[in-house]
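Only a single protein chain was left out; the remaining protein chains are all shown in position.
Labels for the chains are A, B and C, by order of writing; each one numbers its residues from 1.
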Amino acid sequence: MTAARVGVVTFPGTLDDQDAARAVGLVGAQAVPLWHADHDLKGVDAVFLPGGFSYGDYLRCGAISRFAPLMEELIPAARAGLPVLGTCNGFQILCEAHLLPGALTRNASLHYVCRDQRVRIESADTAWTGAFEAGQEIVLPVKHGEGRYVASAETLAELESAGRVVVRYVGGNPNGSMNDIAGIRNEAGNVVGLMPHPEHAVEDLVGAPSTDGLGFFTSILKKLVNA
Amino acid sequence: MSTDSVSRAEGTPDEPMPYAELGMKREEYDRVREILGRRPTGSELAIYSVMWSEHCSYKSSKVHLKQFATKAPKSEALLVGMGENAGVVDIGDGWAATFKIESHNHPSYVEPHQGAATGVGGIVRDIMSMGARPIAVMDALRFGGADQDDTRRVLPGVVEGISHYGNCLGLPNIGGEVVFDPCYIGNPLVNALCVGLLRKDQIKLAVAPGPGNKVVLFGASTGPDGIGGASVLASATFEDESHAKRPAVQVGDPFMEKLLIECCLELYAADVVVGIQDLGAAGVSCATTELAAKGTGGMHVDLNLVPLRDPSLVPEEILMSESQERMMAVVRPADIDAFMAICERWDVPATVIGEVTDTGRLVMTWNGETIVDIPPGTAADEGPVYERPLHEPAGQVALNSDTPDGLARPADLRATLLQLLGSPNLASKEWVTGQYDRYVRSNTVLAQPADAGMLRISEAIAGAEPTTRGIALSTDGNGRYAKLDPYAGAQLALAEAYRNVAVTGAKPLAVTNCLNFGSPEDPEVMWQFAEAVRGLADACRTLGVPVTGGNVSFYNQTGSTPIHPTPVVGVLGVIDDVAKRVPTGFTGEGLRVALLGETSAEFGGSEWAHVVHGHLGGLPPQANLVAEQALGAVLVEAARRGLLEGSHDLSDGGLAIALAESCLARGVGATVALSGEPFTDLFSESASRALVVVRPESFDELAALCFEHEVPCYGLGVTGGTSLVVEDVLEVPVEELRATHTGTLPALFG
Amino acid sequence: MARVIVDVMLKPEILDPQGQAIARALPRLGFSGVSAVRQGKRFEVELDGPADEAALADVRKMAETLLANTVIEDFTLRVEG
Partner (left out) sequence: MARVIVDVMLKPEILDPQGQAIARALPRLGFSGVSAVRQGKRFEVELDGPADEAALADVRKMAETLLANTVIEDFTLRVEG
């Protein structure tokens, strides 16, 4: 059996690509580097859009990246069902690309925040959260300056009623997100965006004092192997 | 009017030049004339004035800094010593680390955000220019009083600047300091440290060998940044009003710097770089003269080829511009295409602006005319050297006799503990550190609130051989101690950084330092400087850790009032097996708490005297380096044997604060008993001490190890419960400690 | 060589913490008489040619797709000079 291949995208200014690739490798999947300027998804089975400051986060986070040649391939593929997880800057790009609704705006505190955050998995029926149980609380680091999720009242109502809020902050909201939203999914459940960083919570020795992030990677592996 | 060319200078030998406006002394100007055998052109004067400035030439400090080399302990670890962009040390298994600390004090006062941001950018480029991948940053900060108005302007901007720049680069921030003292009002200190990793055989140097090799300028374009001085020159030479008001503020573009990092690492991997230099202070002047001076001695540059952000810049301004995010490389002609292709892949503009020659002269042209023709070594290495007068400050004896012995001792030690714990210098720095990304790159083993930052190294460079090793870093400095005794103060700064590294289980290996002082033209400041350097050099020899590099920042004063002399010392250590790192504080219940080291009544310069009495006088704690080394040896060996479950050094605020912080680390209480006079036991700041916690069954082995190294070891008590209990003295719930500790900075800064 | 100004403001229903922080700071700094502050972005777009209809249509498209995120922001264009 060949290993599940998870693409990890690098834009100019991407920071967490190696971390994401390492996490993919830790669960036994194969990380495939994808370059922003290529029109080529290299036939991967899933895509991880990592965090960072693509294009310096100038203009708005993710605003310039979403026009990258690679995104021209990724957007239709995601619409067709390719599993995609965007974390932090990756989430921002997914919103800018309209693969996910709403937007991520300046933290209410106006400060960048780096902390270990308790969150609740609200939905275990996505490609990236199958290894969790709904309602499970875990700890993941957040580290961002623009993570306050906002959307129109209708969009919020739709997200809530359709169970599309995937992860919610508990025990304190680090950025003022509406409804304490930390992550959401598209209707089909293949595209997920979240502000916290699972890839920084996968090893005892380094990163956040938790290995709870592993679940996102085992989820996609299980999903791909069973597919 | 046409450009001031060499031929024009020859024809107008008596034309007055604005050397004084550029900060040059008459004798210095005369020396330039002597070297050139004629008057310098405007461009040549620009080069000499910046290269011979205090900042670039170290003309006042050189005679003292020599001691770091002459007194250096023998160290097999030292691969590149002082004098390069940064020192490089061998950390084993084929790996090397390079690290350096540098000040950006004055710019951070003028424009806190950009000043601090470009301070980070500058030190990161120094590390890159050694051939390394930058892997982490730290920041040692000093501000005026926490409640002073200007601190409210400066601190948030500085923190935001460091946060924004460092976070954008994807470099974890793994430690630093935040210190408040009214002496820094108007003169905040922003000292930034960067550490990088490389393979031992991949060190790059700032040299330009090989005539015919190309000189490439790459990164951002050149604009009128930080050229206050040059504008004098430009307007004087060109009688052009529009140049008179060039800005002094440099604005950073961290995105460009991130691209530069990745681009440089690909250039190194492709082996298309012969020599490389970052552009910092003095920009193109510094890069060209230094590269040329260390190579075959000649270089030809066409200044018209320098890409400009502002087309109105004249040669003098181009030469002095401090635009950020620029690098200069020397490249073999055959490699130019490969070099350019890599730059293009990373969207980094790159331009060939000249080539290496064998003439021994640095020659620059502008519109076809020669405007610079100098022996580069005379600008880069043969600047003036001053042996400035020095004498002990008039008030020093009185200061030292004003001991804290007469200060009223507290009746309520519980209240004193809480008062200190919530005071700005000892309060939690989370308001600051929470704005820094400490996780990016996934190599951070320890960061705040640990005593030292620690990184694993095996995965820092893709494809390199794995290793179990890690590195630890700490920066420390205490201006009050140094004010009381600069010799001892510098030693205590080193001792504390050394101890902070050792408590994590890493063996201290090498030193960097940033010496922040007032004006060198003030003999009393010069005395403080000379004493501090002598103290640090002596201490490095005793502790066996060489100085690998650093930075001097003079003129930190308002009017004639200098800041406290503030030597900030960074120590880098290595741990053989990073999995054996010792976490900070009380990590579990039922552990035995031991105090290592000896306590005597030492309150001069202490946090207690400062916070409770606003008093500064007497002598600082004794710097006993032999005891420090013995303590370090115990800590490193105990960690290696896996004896330590947690540790914490004792420093500002003494045992009381160390106990409180240890409880706060994981929310675990403790019950301890004191054997001596409680106030002294709790608040004295005697050096060379640490707290450790061990499993009960390991205590005897720890005690035996201490005995072997002649380090006093006192069993204080056990961890557990929800309060810190000092038997018969005080009891405070951990939650009350936490509220006191974490409330202060948010209340001050929002 | 015309210049087009694109002003981008958060939609009124979206929380603007920056504007609020400024409004809150004003009384402390001794300014009274301000009921609200909102903070937005201003872009100066320099055109190679004149700001004719085709060029303006182009800038409008640029504003819609890039300069503003119309999920949360409104924008206005105007030619300067």
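In this text, a residue touches a chain if its C-beta (ideal position, glycine included) is under 8 Å from a C-beta of that chain, and two chains touch if they have at least 3 such contacts.
Since this is a predicted model, take the numbers as computed values, not measurements.
Among the residues A:Ala4, A:Ile64 or A:Ile220, only A:Ile64 touches the chain that is left out of the figure. Within the whole complex, the absent chain has one touching residue among B:Asp253, B:Asp278 or B:Glu645, and that is B:Asp253. With the whole complex as reference, residues 7-9, 19, 22, 25-26, 29, 31, 33-49, 55, 58, 61-62, 65-67 of chain C touch the missing chain.
Although one chain is not shown, part of chain A still touches it, namely residues 55-56, 58-59, 64, 67. In the full complex, chain B touches the omitted chain through residues 110-111, 114, 220, 223-225, 246-247, 249-253, 255-256, 309-310, 323-324, 347.
In the analysis below, only the chains that are shown with their structure count from here on.
When the interfaces A-B and A-C are ranked by how many C-beta pairs touch across them, A-B comes first. For the pair chain B and chain C, the distance between mean C-alpha positions equals 40 Å. Chain A and chain C have Cα centroids separated by 30 Å.
Within chain A, not a single residue touches two or more of the remaining chains. None of the residues of chain C touches two or more other chains.
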